[in-house]
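Every protein chain except one is present and positioned as in the full complex.
Per-chain residue numbering starts at 1, and chain names A and B are given in the order in which the chains are listed.
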Amino acid sequence: MPLLLLLAGLAVMAVLPLAVPWLQFTLTIALAKGLAALGVAVLLRAGLISIGHAMFFAIGAYATAFLMRDLAVTDFATLIVASTLISALSGLLFGAFLVRYRAIFFAMLNLAVSMVLFSLLAKLYGVTGGTDGIRVATPSVFGMALARPVFADVLYYGGLLLAGLVGFAVHRYLKSPLGAALSAIHTNEVRLEYLGVSAWSVLLVAYTLSATLAGLGGAIAAMAIGHVVPEFAFWTESGHIVLVAVLGGIGGVVGPFAGSIFLEVVQTLAVGFAADAWNLIIGLALIGVIFFLPRGLYGLMETRRRTSP
Amino acid sequence: MRLLKRYLAAAALIAATPAITLAQDAKRPETLGVGVFTFTSGPAAAYGLPGRNGAEFIIEMINADGGIGGVPLRATFVDEAQGAEGVISEFRRLAGDASNQVMIAALSSANCLALAPVAEQMQVPTIGWNCDTHQLLQEDYDYVFRPNGNTIPEFMAYAAYLLDKKPDVSRVAIINPDYAFGHDAAEIFKAALKAFKPDVEIVAELYPRLGASSFQTEISRLSAARPDVIFSNLWGGDLENFVRQAQPRGLFTTSQVVLALGETVLQRVALPEGVIVGVLGDGWWMSPTSMANEKTQTFAEAYRKKYGEYPVFPTMKMANTFLITKAAYEKAMKANGDAWPTRAQVAEALKGLQTTTLTGEVTIREDNDGIVDQIVGTTVKSAKHDFPVIGDMVRYEGKSLMPPVGQDPFKWISGLDKSFLETLPKPGSYK
Partner (left out) sequence: MLQSLVPLLVDGLANAALIFFVAVGLTLVFSVLRILNVAHGSFYSIGAYAAASIGLWIVSSGFSPYLTFPALLLSAALVAALFGPLVERTLVRWTYGKSEAVQILVTFGLFLILEDLQRMVFGVQSLYEDTPMALLGITEIGGIVYLNYQLLLIGLAAVVIIGLRLLIRHTRHGKFLAAVVADREVSQTLGIDTNRVFIMAFALGVFLAALGGALATPTSGVAPGLGAETVVLAFAVAAIGGLGQIEGAAIAAVIVGLARVLAIYYAPALDAVAPYLVMLVVLLIRPYGLFGSVTTRRI
């Protein structure tokens, strides 16, 4: 069932920019952030909340920028793969240490690492461009230099395809014993260990996966915006990623994307009249969802489907 | 794979065509949409808001005067405090709307550098009203212009003025904001000092974060370094904060302070006499040139009536930028048989444009960089106003402080020596 929903969602997303062209940029960003939110959602299943996950989004984005600027890599596919790999590696590295902790300490340690990264990105002017960030030129695709609108198409539909594939893979992962163990960690970690499953390795896989997803999102965002800045790694960004995941619902793989697309589109539409109260609105929405819709927006769709004959 | 390649090649062709069809659309629009980027919130708004006010005010004046070629201006303001991601998104959104034909962007050098390639991609004429960083035009652009001069002449001017005013300077400390503008300025100022007076020692170099609210530790550090001269291009709320915090702690009495953007805070904090300040260009509404210009004085008085404060140089820079936009449109229409120009034609007209602004003259060079004069002076008590004004002024000719087109600015500076200073006018010569 969720797979059908995923496919339907992909189909709607594929035609939407044809009808409303100016939405394409917004939707590309929404996809990128949706990937990061999906990563956070995987960890939330194990009851772990990271308020530092934007760092992997930033690592993916800066990896793209560095590869282009310093190593003269211009190929779209290479950039995406390499940036995602770099994020995955950093996830593995940080994760090996971070997943030993639970609850508030996990949240705080992620925050600590992300703030170190944020302030280094902002302070090392000579290397990272400081708060100015780094420009990201338009990558080439299969050796062809493309005009910007064409590249925007490639990025959007490529991103959509990737989101579909990744969504499917994460869906399978969550259904696998490894994924099921996540919920088990949430409910009773010790029992899991008595069964001979190492919580550390279960979580390390989940953490690396979540970093990979966030990094992929960051790489897409870097190319879409054409610029990377340290703010990508600031803690409020991390908070927003978690917010998106929770708002959309962490029950399935569609939720985080739904939340991200919903928020980005509403924010773009509301920029004229609600810009000054945007934080207020999403803050209220977040608290409302936690109080009344514990399964998020996606849960809303789910219950409707279940109650209808 | 081959199919995809073919699609891409075809799509590239299709994408190129609408630009051609658009180019023939010459009907006069109802309004001329302009996107204006500045800081309207946060610490930087202390500098950004006078800019925004200047835009609103000059738009009113231009529209009351019949707009541009009969078309009234309509501005959409974008707050740069939302960060580069938001600013770029807004730029894309605005430029994607065909009714917006020109972008006046931006205030922060960081945002200018981020927006320039976007402007070029979207082929929308973008005029940097405050994009001073010399890095901006190091690439070739067809749609990005800076009519207000850049960091090279601006900070060369301070080095020259300082050495004329205080020839025995030996210990210099620098405190600049931590981003392109601050680092650029420090590099240029240091390079110029090294060229003109090689024995000057830099005793401290601090780059506090843009928007830092407290500078107390930095002030201790500066005091401990015992500098003869403290140079700073802090601006906006940061500059106000720094002055308020540094003054009671004696920095202004123990060292000669140079505040490159000092003019913006003259009406807000009590700067002592003898501080070297300027306007990064010629935008001082009380300069002898401006005083002689009736239009400028009417502007300044009317501005004060409306906003309760005299204009500061960001106001003048912004107003001048709109006058330059107007001149470009008029030039483009003239070249176009009075038909309404396309975005491309406006960009074309900006090349080599020459016009009179409220505070002087501007010429746009072939590298899209504007040449304006540089006014530097020292704070003095005013007989007429209850705030200090700029005295002992010098007005450097813009061209004299700029490297020739295409030459690396730092190579140019390092090739200069003391004799260069002798070719320049002296403090007090501009009366």
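Here is the rule we go by: a residue touches a chain if its C-beta (ideal position, glycine included) is under 8 Å from a C-beta of that chain, and two chains touch if they have at least 3 such contacts.
These figures come from a predicted structure and were not determined experimentally.
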Where B:Lys166, B:Arg244 or B:Lys351 are the choices, the one touching the absent chain is B:Arg244
From A:Ala19, A:Ala72 or A:Ile104, the answer for touching the chain not displayed is A:Ile104
Contact residues on subunit A toward the hidden chain run 44, 47-49, 51, 97, 100-105, 107-109, 111-113, 115-116, 119-120, 122-125, 188-190, 234-236, 239, 242-243, 246, 276-280, 282-284, 286-287, 290-291
Against the hidden chain, subunit B presents residues 40-43, 45-46, 49, 81, 205-209, 211, 213-214, 216-218, 220-221, 223-224, 237, 240-241, 244-245, 248-250
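Assume only the chains that are shown with their structure count from here on.
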As the complex stands, subunit B meets subunit A at residues 1, 4-5, 8-9, 11-12, 15-16, 83-85, 88-90, 92-93, 96-97, 109-110, 113-114, 117-118, 121-122, 178-180, 183, 207, 209-210
Residue set of subunit A touching subunit B in the complex reads 21-22, 25-26, 29, 122-123, 125, 130-133, 135, 137-138, 141-142, 144, 146-150, 153-154, 225-227, 229, 231-232, 268, 271
